[in-house]
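Excluded from the complex is one protein chain; the other protein chains are retained at their positions.
Then we have chain A:
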Amino acid sequence: MRAGMSLDDPSSRRQSYRAKKEENRKELKHVKIDAEVVAEKVELPKKRYYRQRAHSNPFSDHQLEYPLSPNDMDWRKLYPYFYDESKGDMTKEVTIADIGCGFGGLLIDLSPAFPDKLILGMEIRVQVTNYVEDRIIALRANNVKTNAYQNINVLRGNAMKFLPNFFHQAQLEKMFFCFPDPHFKQRKHKARIITNTLLSEYAYVLKEGGIIYTITDVLDLHEWMAKHLTEHPLFERLSQEWEDQDECVKIMRHATEEGKKVERKKGDKYVACFKRLPTPEII
(Lines give C-alpha, C1' and ligand atoms only; values in the text may rest on other atoms or scores of the structure.)
Protein backbone atom coordinates (compact mmCIF):
# COMPACT_ATOMS: atom_id res chain seq x y z
CA MET A 1 0.00 0.00 0.00
CA ARG A 2 1.28 3.43 -0.87
CA ALA A 3 2.19 5.74 1.99
CA GLY A 4 -0.61 8.17 2.71
CA MET A 5 -3.34 5.75 1.65
CA SER A 6 -5.72 3.87 3.83
CA LEU A 7 -8.60 1.52 3.02
CA ASP A 8 -11.41 3.10 4.99
CA ASP A 9 -10.22 6.59 4.23
CA PRO A 10 -9.72 7.19 0.51
CA SER A 11 -6.66 9.30 0.07
CA SER A 12 -8.48 11.79 -2.13
CA ARG A 13 -10.81 12.75 0.70
CA ARG A 14 -8.02 13.03 3.17
CA GLN A 15 -5.88 14.97 0.71
CA SER A 16 -8.61 17.48 0.04
CA TYR A 17 -9.38 17.80 3.73
CA ARG A 18 -5.71 18.43 4.45
CA ALA A 19 -5.44 20.94 1.62
CA LYS A 20 -8.44 22.87 2.87
CA LYS A 21 -7.10 22.96 6.39
CA GLU A 22 -3.70 24.01 5.12
CA GLU A 23 -5.30 27.03 3.44
CA ASN A 24 -7.14 27.81 6.63
CA ARG A 25 -3.95 27.58 8.65
CA LYS A 26 -2.06 29.90 6.34
CA GLU A 27 -4.74 32.49 6.82
CA LEU A 28 -5.44 32.21 10.52
CA LYS A 29 -2.30 30.84 12.15
CA HIS A 30 -0.52 34.09 12.84
CA VAL A 31 -3.28 36.66 13.15
CA LYS A 32 -5.53 38.06 15.81
CA ILE A 33 -8.90 36.64 14.90
CA ASP A 34 -11.50 39.28 14.29
CA ALA A 35 -14.94 38.63 15.82
CA GLU A 36 -16.62 40.27 12.81
CA VAL A 37 -14.97 37.93 10.35
CA VAL A 38 -15.59 34.70 12.23
CA ALA A 39 -19.34 34.77 12.43
CA GLU A 40 -20.06 31.09 12.42
CA LYS A 41 -18.53 28.36 14.50
CA VAL A 42 -15.31 26.86 13.18
CA GLU A 43 -15.44 23.10 13.17
CA LEU A 44 -12.83 21.30 15.26
CA PRO A 45 -10.41 19.20 13.21
CA LYS A 46 -11.05 15.48 12.81
CA LYS A 47 -8.19 13.41 14.09
CA ARG A 48 -8.60 10.64 11.54
CA TYR A 49 -7.42 12.93 8.76
CA TYR A 50 -4.12 13.55 10.52
CA ARG A 51 -2.97 10.02 11.15
CA GLN A 52 0.76 9.53 10.94
CA ARG A 53 3.08 6.78 12.03
CA ALA A 54 3.71 7.04 15.72
CA HIS A 55 7.48 7.39 15.59
CA SER A 56 9.92 9.87 14.16
CA ASN A 57 13.66 9.48 14.23
CA PRO A 58 15.08 12.31 16.33
CA PHE A 59 18.54 11.83 14.79
CA SER A 60 17.60 12.38 11.16
CA ASP A 61 17.85 15.69 9.31
CA HIS A 62 14.25 16.79 9.05
CA GLN A 63 13.37 19.89 7.14
CA LEU A 64 12.72 21.94 10.21
CA GLU A 65 12.24 25.61 10.76
CA TYR A 66 13.98 26.92 13.81
CA PRO A 67 15.36 30.32 14.76
CA LEU A 68 19.09 31.01 14.52
CA SER A 69 18.99 31.88 18.24
CA PRO A 70 16.36 32.64 20.91
CA ASN A 71 16.68 36.35 20.02
CA ASP A 72 15.66 35.59 16.45
CA MET A 73 12.44 33.80 17.40
CA ASP A 74 9.34 35.64 16.27
CA TRP A 75 6.87 34.78 19.03
CA ARG A 76 4.37 37.34 17.78
CA LYS A 77 3.34 34.88 15.09
CA LEU A 78 2.38 32.27 17.68
CA TYR A 79 0.83 34.56 20.28
CA PRO A 80 -0.49 37.61 18.40
CA TYR A 81 -2.69 38.57 21.34
CA PHE A 82 0.39 39.07 23.52
CA TYR A 83 2.15 41.38 21.09
CA ASP A 84 2.23 45.05 21.96
CA GLU A 85 2.11 47.01 18.69
CA SER A 86 3.07 50.29 20.34
CA LYS A 87 6.17 48.87 21.98
CA GLY A 88 6.93 46.50 19.12
CA ASP A 89 7.55 43.72 21.59
CA MET A 90 5.92 40.77 23.30
CA THR A 91 4.21 41.45 26.63
CA LYS A 92 5.09 37.99 27.88
CA GLU A 93 7.49 35.20 27.06
CA VAL A 94 6.90 31.47 26.96
CA THR A 95 7.47 29.94 30.40
CA ILE A 96 5.76 26.55 30.04
CA ALA A 97 6.80 23.95 27.46
CA ASP A 98 5.15 20.65 26.62
CA ILE A 99 7.84 18.59 24.89
CA GLY A 100 6.32 16.09 22.49
CA CYS A 101 2.85 17.53 22.98
CA GLY A 102 1.17 15.01 20.68
CA PHE A 103 -2.45 15.92 19.91
CA GLY A 104 -2.38 18.87 22.30
CA GLY A 105 -4.72 17.69 25.07
CA LEU A 106 -2.46 18.97 27.84
CA LEU A 107 -2.03 22.40 26.19
CA ILE A 108 -5.76 22.84 25.94
CA ASP A 109 -6.33 21.99 29.60
CA LEU A 110 -3.37 24.05 30.81
CA SER A 111 -4.57 27.11 28.90
CA PRO A 112 -7.44 28.12 31.23
CA ALA A 113 -5.46 27.02 34.30
CA PHE A 114 -2.66 29.46 33.50
CA PRO A 115 -4.28 32.33 31.60
CA ASP A 116 -1.31 34.65 32.31
CA LYS A 117 1.37 32.28 31.06
CA LEU A 118 2.42 31.52 27.52
CA ILE A 119 2.49 27.78 26.89
CA LEU A 120 4.25 26.14 23.94
CA GLY A 121 3.86 22.61 22.65
CA MET A 122 6.64 21.07 20.57
CA GLU A 123 5.94 18.09 18.34
CA ILE A 124 8.13 16.41 15.75
CA ARG A 125 5.41 14.79 13.62
CA VAL A 126 4.10 17.09 10.88
CA GLN A 127 0.50 15.91 10.67
CA VAL A 128 0.11 15.81 14.43
CA THR A 129 1.42 19.37 14.66
CA ASN A 130 -1.04 20.42 11.95
CA TYR A 131 -3.86 18.86 13.93
CA VAL A 132 -2.94 20.81 17.06
CA GLU A 133 -2.66 24.02 15.05
CA ASP A 134 -6.08 23.50 13.51
CA ARG A 135 -7.49 22.67 16.91
CA ILE A 136 -6.09 25.87 18.40
CA ILE A 137 -7.30 27.94 15.44
CA ALA A 138 -10.81 26.54 15.89
CA LEU A 139 -10.79 27.04 19.65
CA ARG A 140 -9.53 30.61 19.33
CA ALA A 141 -12.11 31.40 16.68
CA ASN A 142 -14.93 29.92 18.72
CA ASN A 143 -13.90 31.85 21.83
CA VAL A 144 -13.20 35.20 20.26
CA LYS A 145 -15.26 37.04 22.87
CA THR A 146 -13.32 35.71 25.85
CA ASN A 147 -9.94 35.58 24.13
CA ALA A 148 -9.49 32.08 25.46
CA TYR A 149 -6.72 29.84 24.09
CA GLN A 150 -4.61 32.82 23.01
CA ASN A 151 -1.87 31.72 25.40
CA ILE A 152 -1.17 28.34 23.82
CA ASN A 153 0.42 27.33 20.56
CA VAL A 154 2.42 24.58 18.96
CA LEU A 155 5.37 24.29 16.64
CA ARG A 156 6.95 21.49 14.74
CA GLY A 157 10.41 20.92 16.00
CA ASN A 158 13.03 18.53 17.28
CA ALA A 159 13.40 19.54 20.92
CA MET A 160 16.27 17.11 21.41
CA LYS A 161 18.35 19.02 18.89
CA PHE A 162 17.09 22.57 18.88
CA LEU A 163 15.62 23.45 22.29
CA PRO A 164 18.39 26.02 22.99
CA ASN A 165 17.54 27.80 19.72
CA PHE A 166 14.12 28.69 21.15
CA PHE A 167 14.65 29.44 24.82
CA HIS A 168 17.05 31.64 26.76
CA GLN A 169 18.86 30.40 29.81
CA ALA A 170 16.45 30.09 32.78
CA GLN A 171 13.43 31.14 30.70
CA LEU A 172 11.14 28.22 31.53
CA GLU A 173 9.18 27.54 34.73
CA LYS A 174 7.72 24.19 33.77
CA MET A 175 8.56 21.48 31.28
CA PHE A 176 6.24 18.54 30.57
CA PHE A 177 7.25 15.15 29.20
CA CYS A 178 4.01 13.24 28.83
CA PHE A 179 3.92 9.68 27.57
CA PRO A 180 7.19 9.93 25.63
CA ASP A 181 8.22 7.32 23.09
CA PRO A 182 9.60 4.47 25.26
CA HIS A 183 12.31 3.31 22.78
CA PHE A 184 12.45 -0.11 24.42
CA LYS A 185 15.58 -1.39 22.72
CA GLN A 186 18.73 -0.78 24.68
CA ARG A 187 20.54 0.41 21.57
CA LYS A 188 17.94 3.12 21.17
CA HIS A 189 18.20 4.56 24.66
CA LYS A 190 19.89 7.67 23.40
CA ALA A 191 16.72 8.40 21.46
CA ARG A 192 14.82 8.74 24.72
CA ILE A 193 13.83 12.26 25.60
CA ILE A 194 15.22 11.96 29.14
CA THR A 195 18.93 11.12 29.17
CA ASN A 196 21.77 12.27 31.40
CA THR A 197 23.16 14.39 28.63
CA LEU A 198 19.89 16.06 27.58
CA LEU A 199 18.96 16.81 31.19
CA SER A 200 21.80 19.34 31.30
CA GLU A 201 20.12 21.18 28.44
CA TYR A 202 16.76 21.13 30.20
CA ALA A 203 18.49 22.43 33.34
CA TYR A 204 19.93 25.27 31.24
CA VAL A 205 16.56 26.50 29.95
CA LEU A 206 14.77 25.97 33.29
CA LYS A 207 14.97 28.62 35.97
CA GLU A 208 15.98 27.74 39.50
CA GLY A 209 12.97 26.14 41.19
CA GLY A 210 11.46 25.26 37.80
CA ILE A 211 9.72 21.89 37.51
CA ILE A 212 10.10 18.94 35.17
CA TYR A 213 6.92 16.83 34.99
CA THR A 214 7.06 13.28 33.67
CA ILE A 215 4.26 10.78 33.18
CA THR A 216 4.20 7.43 31.41
CA ASP A 217 2.31 4.15 31.42
CA VAL A 218 5.53 2.17 30.84
CA LEU A 219 6.99 1.20 34.22
CA ASP A 220 10.45 0.54 32.79
CA LEU A 221 10.56 4.01 31.21
CA HIS A 222 9.26 5.62 34.41
CA GLU A 223 12.05 4.02 36.39
CA TRP A 224 14.59 5.06 33.79
CA MET A 225 13.42 8.70 33.78
CA ALA A 226 13.26 8.86 37.59
CA LYS A 227 16.71 7.29 37.88
CA HIS A 228 18.36 9.70 35.47
CA LEU A 229 16.65 12.77 36.88
CA THR A 230 17.50 11.72 40.44
CA GLU A 231 21.13 11.16 39.51
CA HIS A 232 21.49 14.51 37.79
CA PRO A 233 23.13 17.06 40.12
CA LEU A 234 20.76 19.86 39.05
CA PHE A 235 17.48 18.07 39.82
CA GLU A 236 15.75 16.87 42.94
CA ARG A 237 12.68 14.64 43.05
CA LEU A 238 9.55 16.12 44.57
CA SER A 239 7.55 14.15 47.11
CA GLN A 240 4.29 12.29 46.65
CA GLU A 241 2.64 14.92 48.88
CA TRP A 242 3.86 17.63 46.56
CA GLU A 243 2.50 15.73 43.55
CA ASP A 244 -0.87 15.24 45.24
CA GLN A 245 -1.39 18.96 45.83
CA ASP A 246 -0.07 20.15 42.47
CA GLU A 247 -2.61 21.33 39.94
CA CYS A 248 -0.49 20.44 36.92
CA VAL A 249 -0.10 16.85 38.05
CA LYS A 250 -3.87 16.62 38.27
CA ILE A 251 -4.28 18.02 34.76
CA MET A 252 -1.48 15.87 33.38
CA ARG A 253 -2.98 12.68 34.78
CA HIS A 254 -6.30 13.27 33.06
CA ALA A 255 -5.85 15.65 30.15
CA THR A 256 -3.59 14.07 27.60
CA GLU A 257 -4.92 11.81 24.86
CA GLU A 258 -2.50 9.11 25.90
CA GLY A 259 -3.61 9.53 29.51
CA LYS A 260 -7.22 9.08 28.49
CA LYS A 261 -6.36 6.04 26.45
CA VAL A 262 -4.59 4.46 29.42
CA GLU A 263 -7.59 5.32 31.59
CA ARG A 264 -9.94 3.58 29.16
CA LYS A 265 -7.73 0.53 29.23
CA LYS A 266 -7.51 0.79 33.03
CA GLY A 267 -3.73 0.87 32.81
CA ASP A 268 -1.28 2.35 35.31
CA LYS A 269 0.10 5.85 35.08
CA TYR A 270 3.41 6.70 36.68
CA VAL A 271 4.22 10.28 37.62
CA ALA A 272 7.54 11.78 38.71
CA CYS A 273 8.28 15.48 39.21
CA PHE A 274 11.61 17.19 39.73
CA LYS A 275 12.75 20.61 40.88
CA ARG A 276 15.63 22.49 39.23
CA LEU A 277 18.22 23.05 41.97
CA PRO A 278 20.44 26.12 42.20
CA THR A 279 23.59 25.90 40.09
CA PRO A 280 26.49 25.03 42.40
CA GLU A 281 29.67 27.07 42.63
CA ILE A 282 31.99 26.52 39.69
CA ILE A 283 35.12 24.61 40.65
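As a convention for this text, contacts are C-beta pairs under 8 Å (C-beta built on N, C-alpha and C of every residue); 3 or more make two chains touch, one makes a residue touch a chain; residues count from 1.
Rule of thumb we're sticking to: contacts and distances are computed from a predicted model.
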{"item": "Per UniProt, the name of the complex member that is left out, chosen from \"LAFE_0H07338g1_1\", \"Putative serine/threonine-protein kinase yakA\", \"E2 ubiquitin-conjugating enzyme\" or \"Large ribosomal subunit protein mL46\"", "value": "\"LAFE_0H07338g1_1\""}
{"item": "Full-complex contact with the absent chain, from A:L64, A:A113 or A:L219", "value": "A:L64"}
{"item": "Sole contact to the chain not displayed, among A:A203, A:M225 or A:I251", "value": "A:A203"}
{"item": "Contacts of chain A with the absent chain, listed as residue ranges", "value": "58-64, 68-70, 72, 126, 158, 160-162, 164-165, 169, 190, 195-201, 203-204, 232-234, 279-280, 282-283"}
